[in-house]
Every structure is written in C-alpha cells, then in structure tokens.
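Missing here is one protein chain; the remaining ones are kept as they sit in the complex.
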Amino acid sequence: MTPHQSDRIATQLINLLVGIVVLILLFLLGDIVLSGFPHISWHFLTSPSSSFSAGGGVRDQLFNSLYLLVLTLIISFPLALGSAIYLSEYAGDNWFTGLIRTAIEVLSSLPSVVVGLFGYLLFVIEFHMGFSILSGAIALTFFNLPLLVRSIEGSLHAVPNSQREAGSALGLSNWRTIRGIILPVALPGILTGIILSAGRVFGEAAALIYTAGQSAPLLDYSNWNPTSSSSFLNPMRPAETLAVHIWKVNTEGVTPDAVSISAGASAVLIIVILIFNFGARAIGNQMYKKMTGGK
Amino acid sequence: MQAYDLSQTHIVTPAEEIALSTNQLQVYYGNSKHASMSDASLSFPRFQITALIGASGSGKSTYLRSLNRLNDRIARIKGEIIYRHTNINDSKVNVYEVRKHIGMVFQKPNPFAKSISENITFALKAQGITNRQELKQRVETSLKEAALWDEVKDDLNKSALALSGGQQQRLCIARAIAMKPDILLLDEPASALDPISTTKLEVTLKELAKNYTIIIVTHNMQQASRISTYTAFFHLGHVLEYDRTERIFQTPMIQATHDYVTGNFG
Amino acid sequence: MHKKTLVSTLVAFSLTGLLLGGCGSKSSQKSASDDTKAAKVTKITAVGSTALQPLVEQAAQDYQASNKNVNLTVQGGGSGTGLSQVQQGAVQVGNSDIFAEQSSGIKADKLVDHKVAVVGMAPVVNPSTGVTNVSMAQLRDIFTGKITNWKQVGGKDQKIAVINRAQGSGTRATFEGAVLEGKKAVTSQEQDSNGTVQKLVSSTPGAISYLAFSYVNEKVKALSIDNVKPTDKNVTSNKWTIWSYEHMYTKGQPDKATEGFLKYMSSDKVQGSLVNKLGYISIHDMKVTKNAKNVVTK
C-alpha cells in the first residue's frame, strides 16, 4: 500500500467515524426535539403543572430552573473565580497545588445522588434550610465549581504572559493587573465557560430531588417580596426544576398525558440550552470584536 | 563555540553621575544551582543610553529584567542593585514603587486590550490620579514624547490592538514614560519591527535620553553603536567588557568582545 | 471605562455571593421567624413515599387555599427517608408505604400512625405471554424462580423475565408479604419506580412485575389470582389480598397545625373524591383492617 493510498483510506475512515457520530447526534436531537415539539404550546409554557389530570404545563418548573441557575451562579461564580485566580496567578507549582486540583476534580466526578444526599443531610436538615432553592443551589455548586474553575483558569491562562509583565512593569499590583487587565481579556472565555456549565446545572436532576425538592407549590408572580413564602423570588421555597419534573413524570407520573409532558419538557430543556450555547458564542464574539477594535 | 577565558574582564566605572548600579548581581532560575547571571557589577550613567549586547543566552535580558525586579517570581536574585543610595534588591523594599521609577518596554509590543488613551491612563488611575484634565495632559505629552501623537491623536478611543507593530511599541514606550520614571529599561524593543519603524524608534530613544536614563538590550550592533554612550558585552552569564561604546566597537580589550563585534564569533 | 464597571460589577457580584453562601442558613432562620411573627404561619414538612406524594401534595394545595396560616411542603425521597427523618424529628410528617414496625432501625412505638389511603397492587405481565390468570402458588413459584417458562402456567413457550422492585421499597414489602410467605425472591432485575416498571413490562416479552392499580394501563396485562380480579371492590373486602395502607407518621402526637391537616386528609373531602381520582382506595371504604403482621380482621 502506498502512503497515498493509506492516506486516502485513513481520511475516509475518519470521515466515516465522524459521519456516524453526526448521525447519532442528529438522531438524538431530532428524537428529542421532534417528539417534543408538537407538545409545546403557549399554554404548555404558561400554565402550572397538574398532578393527576391531563393538560398540565411547565411554567413554574421552567422558572424554577432559571432561578436556580441564577442562584447557583451567584454562589459558585465568585468562588470559582477567586479559586481560578489563585490557581493561575498565585499558586506555586508544588504538591499542595496538585492536591487542591485533585480535590476539585474529585468533586466533579462524584455521583450526583451522593451529593444530593449530602446536601439533604447537611443543608436541608442540619442547617434548617429546608427543601429550598438555596439548598439546591448549594448542592449544584459542587458540580459547577470544578467545571467553572477549570474553564476560568483556562481563560486566564490563555491571556499572554506579556500582559502580566506589562502591568507589573508599570508598578501595578498583581491584583490590579489581574482585575483590570487580565480579567477583561479573559472575559469572553469566562463567559462562554459559565454558559456551558449552565447546561449541566440545567440538566441535573438526581442532586436536586433531595435538596430543592420535587414539588412545585403554586407561585405568585406578582409578589415581589422575597421573604414571603408564596413569592416567586423566595429562595427558601421548595422548587421542582424542569429536569426533576421530567424524571418525576417518567417515574411516578399518574397523569394520562405523562408521555407528552415528558417529551415536551425535554424539548423545552434542549431548546433553552441551545439558546444558551448560541448566546454564549454570540456574546463572546461580540466582546472579542469590541476589545480588539474589530481586527 | 570557542572557549573564552571568562575570568578576564574589562569593566570601567563611568565618570558621569550614576543613576543605577549593580554589585555582584547573581540570578538563579527556579531551583537551579547554576547561576544564569553571575557577579555582574555595572554602573549606568544618568541621562545616557547604555546598550547591553551579546549572543542569545548570554544573560543580558535576564540581567535587565532583574533591574526592576521583574524576575522576582521566577528567579532568585543575589547581590545589590543600588538606586538612590538604596539597595532595592531587598525584600523590605516596595517593588511596586521600584517599578514606578524604573519602567520597562519589552521585546514584543504588549499593549493592553484597551483603547489607546486607556493604555496610558490605566496605571495612572491606579496611582490615584483622577483629574480628567491631568490625565488628558499626560496622554498627550507621553504620546508626543514617544513620537506617536501625530499618528493617533484622532483615534485615542480606538483599540490599541488595531495599531501597527511599530506604533504599538511606541505606545508601550509612551505608557512607560507616562509614569514619569527615572530609568527606562528596553528589552530588544526593535526586534519585532521593520527597518522604518526601527529608525523611528531610535530617533525617539535619542530624544528621550535627554530626560531619562535608558538601558537597552539589543542584538543589533549597528543600533548599539548608533544610539548608546556606553556598551556592556555579555557572554555566558558573565559581563566581560564594559566601556564607552566607541571603545567597545573600535578597540575592545577582550578577545571575545573583539570577535563578537567583528562578526567572527562562534 | 465601560470595562471597569463590568469588572467591578463582577467583584460586587462575588461579594454578594460569598455573603449569601456564608449567611444562607442564618437568613433562612430569620425569615422563617419573621413569617411567624407576621402571620403566625406554621411550617409543616412531609417527606417520604413517592407513591403517596401526589395525593398529599394535591391535598396540601387545597388545604392551604382555605388555611392561610399553614405552610405545607410535601416531598418524596422514599419511605425509608420519610421514616428516618420523622423519627429524628427533622420533619413533622413521614410518609410511608409500609408499617413502621416492618422497618428495621425504626422505633415504631415512638411514632403515631395515620392511615390515609389504601393502595391495591396487581401482578402485571407483558400481553404477549398469553396468560390472564394464575394461582397464588404459581405466582409465588414465578417470583422465587421455580417456574421459569410461561408454558408451565398455560401460556406461550416463552421465558419468564421477572422484574422486581427495589429491596426495601414499600411496594415490594407488600407484595412479598402477601405472596411469597417468607420465601426469598429470585435475584432479578430491579426498578424502583412504577413508571419505569410499567414501561419495561409493556416492552419486554415475557416480563412480569407488579404495579399499583393506578399505573395499570392498556399496555400491560393485570393478572387475576385464583380467578379474583384486581379491582378496588375486591380489595375492600380483602378478596384481593395484595394491598397496603399509605401511612403518614408523626413523632408522638401531632401538634395543632399538623393535626388539622391530618384530619383534613381523612375527611370526606379528600377521601370522597381526591383519593379515587388519584387511583387510591379510600380508607372509609375498607371493610377489613390489616396490622403490621399482615393479620387481617373484619
């Protein structure tokens, strides 16, 4: 076989494998979106779920998912940012840094049900936070942190060292160099990282069943007082998210239209994540363009 | 490579007023026991340009970067750096203050991903200068001193990354002199530039030498002879010869220097 | 300038987050007590059985509509979770599919039982097996692994695929208590939810499992045992013996607010309509009672 023949065969093999992957992807997405799309209607998106009769929607679940996401990010982003700054700017290359990195990675591969139970026993019971969005957000922080730390650290690393030197050479403190020079440059990358990690938060179910709970009390969207128990903004209320709803409808749902609710909810979930992804890309590009003056 | 006797040196102390000097400066990278720069003792005259020349890996950049303690994080530095009768190579010394007085411009232009004027004002604001009028004034003067003003005065809010390489490098110089330093360290500032930009830069440097003490690392011997008053020749982590530029290039005392400036090196 | 604001926003964001994360537990307690002062709202949490959850959840919603001073939270987590948490006093009500006495590690004498509904269970098979009726002995032999082919009980020549429920689940305890007579079930597939079992049985040829009546649909075939049909009516008279109570346990006697809700659960309003709508059998309709040792009295 001449090198050129083997080259052709190898290229074709790669193309074949890629083709198979693309087919799998298309099948998956197509299956989820096509089987769910017919069930998505304005009514589906804007009415509360029903526990036994047909015709329930996912309004509260969708809102809960988004609200939980925001709370999770509020808790995990600063922590992740600070830690990533530590790892990329301050940490020395020694065993202790290695230990910290390993510890963070171990967090990400813990089974979610274990984290859920941990959150349940510690936050829900021990700290009297009850089944609440806040408990759920803290539990999700466990998954989110490693992803965020890794992606933020990557973005910080991608900023050329010459920028740090430029800052130092002007007599700026490391901290101001990081805040004022490195972070803005790394921002598009960080933003993309956040939004991609949001996908995982959005799809998590097992950890939430024991922390944020799996029932969605009726919400009052006109009550803006976050301390009132019926207010949609109250972080201390239990909340069922979209992914948990899909799980519940599939496992214990007694509504006659459980199958279509599950399909519709899955499709909504995928579409929201799709919007996140394209949003992340668009915003990232926009910021990059602005920063480099369109070059 | 021909082995030269590293113990034979010829180092003068300039008669002019001294702005900065080092005494037995040694640099060790990482945990290495081998000194990348050993026992460098040089004095730099005030308001003059001093050139550091030598082959790649001779330690001249290492030496230069140690002068404002930019190597602190990656290397251990022994010996003394005397600035204003103070040894600034001391952990008690505030490095941020040191760097305000001893500015630096790097080999590759490294403007911030900000607008042209922000590139200059960023560090000033960090120092607590908030008066808009003063900031504007400083931007203008420093850009003029760096001979960039005429080219960018209408685009001050444009991104600095949109400038050409030569313009970016002059912006970096402007950024450094806006801090009103005493001393300006330049690490091969022209190596990434085309001949026209290089010429412009040299003119700028000569002009700047009226108000600043300049120490420049260069590969380009013509450049060194064109702009500098004093020249130091580095070889394998040692300073072998330091004297007035014309003497280095015309009547060097050390064989290695002779071979290097005549192009018979290696 | 713009970027600076952005960065400082990020930093401000960070600090808020740290505060929120750090003081979360404190502020939660505070807001709860604030609530109490303002409107004397009592918080009741009911945790446990996923099978019972929809009923209690719906009843709680209706109850709160007329009783503004109670704030009810109903969650799943499994019967085991419900019992252990109510025993620890972490929640007010523990929902369970099984008697506390049947659960090791639970001090049943410390808990008070409130039976709120009855749930009947039926063995279900994939329609392709061609079987509609088995004897109790045959059913036992199938689940203990003695009978392995449907033709042994008059069906097609097809291997039997037993799908059991999770060990320790209330449904399995009830089924094994009524059918196996203390014998050990064959090790087989296990699923822990009605929905998954229903999907699996309907799609796996030769599959057998058991489901609460409300999950039996046209895709699976519910078997009669000794020619008794699995109907609500047969359960109330104990002619159909595979059934259990749904319990709501409290630690000692319930407090005022919890008692009010438990009363509501056994009132005609819930028992008369909601219970049936969700596929349970009302405790009011039962003509017999069963105790923790599976002894039935009329």
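Think of it as A, B and C in the order they're written, each chain with its own count starting at 1.
In this text, contacts are C-beta pairs under 8 Å (C-beta built on N, C-alpha and C of every residue); 3 or more make two chains touch, one makes a residue touch a chain.
We adopt the following convention: contacts and distances are computed from a predicted model.
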item: Record-based protein name (UniProt) of the chain missing from this complex, from "Nitrogen fixation NifU-like protein", "Phosphoribosylformylglycinamidine synthase subunit PurS", "Phosphate transport system permease protein" or "NADH-quinone oxidoreductase subunit K"; value: "Phosphate transport system permease protein"
item: Shown chains touched by the chain that is not drawn here; value: A, B, C
item: Among C:N67, C:T148, C:S188 or C:S214, residue touching the chain not depicted; value: C:S188
item: Among A:P38, A:P111, A:P226 or A:P256, the residue in touch with the chain that has been omitted; value: A:P111
item: Those residues of chain C which, in the complete complex, touch the missing chain; value: 14, 18, 21, 50, 76-81, 83-85, 88, 103-106, 161, 166-170, 184, 187-192, 196, 199-200, 203-205, 207
item: In chain A, positions touching the absent partner; value: 3-4, 6-7, 9-11, 13-15, 17-18, 20-22, 24-25, 28-29, 31-32, 78-83, 85-87, 89-90, 98, 100-115, 117-118, 121-122, 141-142, 145, 149, 171-176, 178-179, 196, 199-200, 202-206, 243, 246-247, 250, 262, 266, 269-270, 273-274, 276-278, 281
item: Residues of chain B (touch criterion as defined above) contacting the omitted chain; value: 83-86, 88, 92-94, 96-98, 101, 126-128
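Please note the rule applied: only the chains that are shown with their structure count from here on.
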item: Chain whose Cα mean lies nearest the overall Cα mean; value: A
item: Farthest-lying chain, centroid of Cα atoms versus that of chain A; value: B
item: Interchain centroid distance [CA atoms averaged], chain A/chain C, Å; value: 31
item: Residues of chain C touching at least two other chains; value: 3
item: Residue list for chain A, restricted to those that touch at least two other chains; value: 180, 184
item: Interfacial residue positions of chain B with respect to chain A in the complex; value: 68, 70, 96-100, 103-106, 108, 110-114, 122-123, 126-127, 158-162, 172, 175-176, 179
item: Complex interface listing, chain A residues touching chain B; value: 160, 162-163, 165-173, 176, 180-181, 184-185, 290-295
item: Contact footprint of chain C on chain A as seen in their complex; value: 51-53, 74-79, 81-82, 120, 123, 125, 127-132, 134, 138, 141, 179-180, 183-184, 187, 209-210, 213-215, 217-218, 227-229, 236, 238, 248-254, 258
